[in-house]
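Let me give you the structure first, and then I'll get to my questions.
One protein chain omitted, others in place.
And then subunit A:
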Amino acid sequence: MIKVTENLAVNLPDEGNWDIVIEPQANLLDIKLKDVWQYRDLLFLFVKRDITAQYKQTILGPLWHFIQPVFTTIVFVMVFGKIANIPTDGIEPVLFYMSGITIWNYFSSCLNSTSGTFVANAGIFGKVYFPRLVIPLSTMMSNMVKFGIQFFLLIVAIGYFGLTNGSFYFGFSWLLVPLLVIMMAAMGLGAGIIISSLTTKYRDFTVLIGFAVQLLMYATPVAYPLSYLKNESVINVVRYNPLTPIIEAFRFSLFNKGDFNGFQLLYSSIFIIVVLFIGLIIFSKVERTFMDTV
């Protein structure tokens, strides 16, 4: 009796015990998150590479990340504040623009850098296998560092205006900030990997994405508050933009001023989850054969 089972045990594994099966078609939902977990060391090394390589042979190093939000804020204060006279929901204009720019920049840099995943990394993808998702995840995380630096600048600005004007707010709503940042990251990642997957064979979208992100900023209350909008059709465009509630909630959590609507944020969350899910499916379908067409 024992012998029989032993024989079975010897014969069976040869047929079904394969670790890797390479086949033309894969399950639609085969996203391989487990593989990504196995390659987590690679993920962190890519993040480290992106960050350290960026500042090699520069003198100011990470300080360069201050330049962009500072100058953009100055321009926004001049154009939207001084020339167009757009109100800022009772928030100090510099802080209003800077907060919007900081969180928007994170989204746009996530989207821009992940949307080039396949094309930019074709060289390395063609030579070695690792879960392709590691690359967009790592760019998202290294952009997070850049965001951290710019957020620090924002905190400094908040502190400065708090000391000079005495209007300083610090409360539990600050706890919302990490969630909002993660939502922005997920949105950037989801949209980015969809675009990346669409551009492997036909590059048409790459042309589009650069200015589409810029235009999208104007449909998001970065340079103006949602409450300023009067025209019905314009309001609807901006309101149904899933990024709007995040920006508004970001300002609300930092300054306790402006519109904040929990349902709106829920709408954004659902939208983001759907985009991310679709993105993951398309991405893992495309990653299997994109080397043939890229």
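The rule is simple: a residue touches a chain if its C-beta (ideal position, glycine included) is under 8 Å from a C-beta of that chain, and two chains touch if they have at least 3 such contacts; residues count from 1.
What we mean here is this: contacts and distances are computed from a predicted model.
One chain of the assembly is not displayed; among "4Fe-4S dicluster domain-containing protein", "Hdr menaquinol oxidoreductase iron-sulfur subunit 1", "Tryptophan synthase alpha chain" or "ABC transporter ATP-binding protein", its UniProt protein name is "ABC transporter ATP-binding protein". Across the entire complex, the residue among A:124, A:212 or A:270 in touch with the chain not shown is A:124. In the full complex, subunit A makes contact with the omitted chain through residues 14, 17-24, 26, 39, 41-42, 44-46, 48-49, 52-53, 56-57, 124-130, 201-202, 288-289, 291-293.
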